[in-house]
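A single protein chain has been omitted from the complex, and every remaining protein chain is retained in its original position.
== subunit A ==
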Amino acid sequence: MSAHIDGSERRPTGGILALSLPYQIVAAVALAALAVLACLHLAMVFLHVAPSNTLTKQHGQAVDDWIYPEFEQNWKLFAPNPLQQNISLQVRAQVAGPGGSHVTNWIDLTAQDAEDIRGNVFPSHAQQNLLRRAVDWYGTAHDDEGRPKGTRGRLSEEYMRRIVLLRIEGPGARADVGGKVERIQLRRVSRPVPAPHWSDEKNSTQSSARVMPWWDITDADRARTETSR
């Protein structure tokens, strides 16, 4: 495009000033619309990450509708306080055998994860997140008495059974119990990290366990096809 001489100034070859009025109006409308959209989006993200406040109490639904599911975010890792206990999930299973079924000892699934992570430069999500986050989710999807909260609660139980079965049943499993699992029982053990040696704080180092009821295992809890793995 040749440079136009417009009065004393050279006319730019790009940008809004290079356009004629009708095109300039389109560009100006786009500028205004994008500015509003960007500000609105940032306001929504801000309200999503901010603590509950006057605005979110009145318009929380609008914020949620905007944010979920694709713009969800949680940056409260180790905040307000870091996790101060090691939580492990243990399982024992009733296994069918030739002379009737027997119950195994407690198997520590989290200890398997910890072992896989030790000395690992790039731990897999399968070692670091799968079980850990499933246990977290199970906790939030159940009430204090251990009853599932709605669909998500039941989904989290199903998820837990499938994770456990993959680890204890079959020749490829991390801790094969050597037979067909009929029932499983889980327990969640919390071991508080002892206070640092330089601290005079005396927090309890007593570990506590929460034992869940026995669950029957059905074929729905197993991988759909054996060949696909």
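In the analysis below, contacts are C-beta pairs under 8 Å (C-beta built on N, C-alpha and C of every residue); 3 or more make two chains touch, one makes a residue touch a chain; residues count from 1.
Methods note: contacts and distances are computed from a predicted model.
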| item | value |
| --- | --- |
| Name under which UniProt lists the unshown chain, selected from "HTTM domain-containing protein", "Trehalose transport system permease protein SugB", "Cytochrome C oxidase subunit IV family protein" or "(2Fe-2S)-binding protein" | "HTTM domain-containing protein" |
| Residue of A:58, A:74 or A:206 touching the missing chain in the full complex | A:74 |
| Among A:17, A:62, A:103 or A:209, the residue in touch with the chain that has been omitted | A:17 |
| Option touching the unshown chain, where A:49, A:62 or A:209 are the choices | A:49 |
| Subunit A residues touching the omitted chain (full complex) | 1, 12-20, 23, 26-28, 30-31, 34-35, 37-38, 41-42, 45-46, 49, 68-84, 86, 88, 110-111, 113-114, 117-126, 128-130, 132-134, 137, 151-152, 155, 158-159, 162-163, 166, 193, 195-196, 198-199, 223-225, 228-229 |
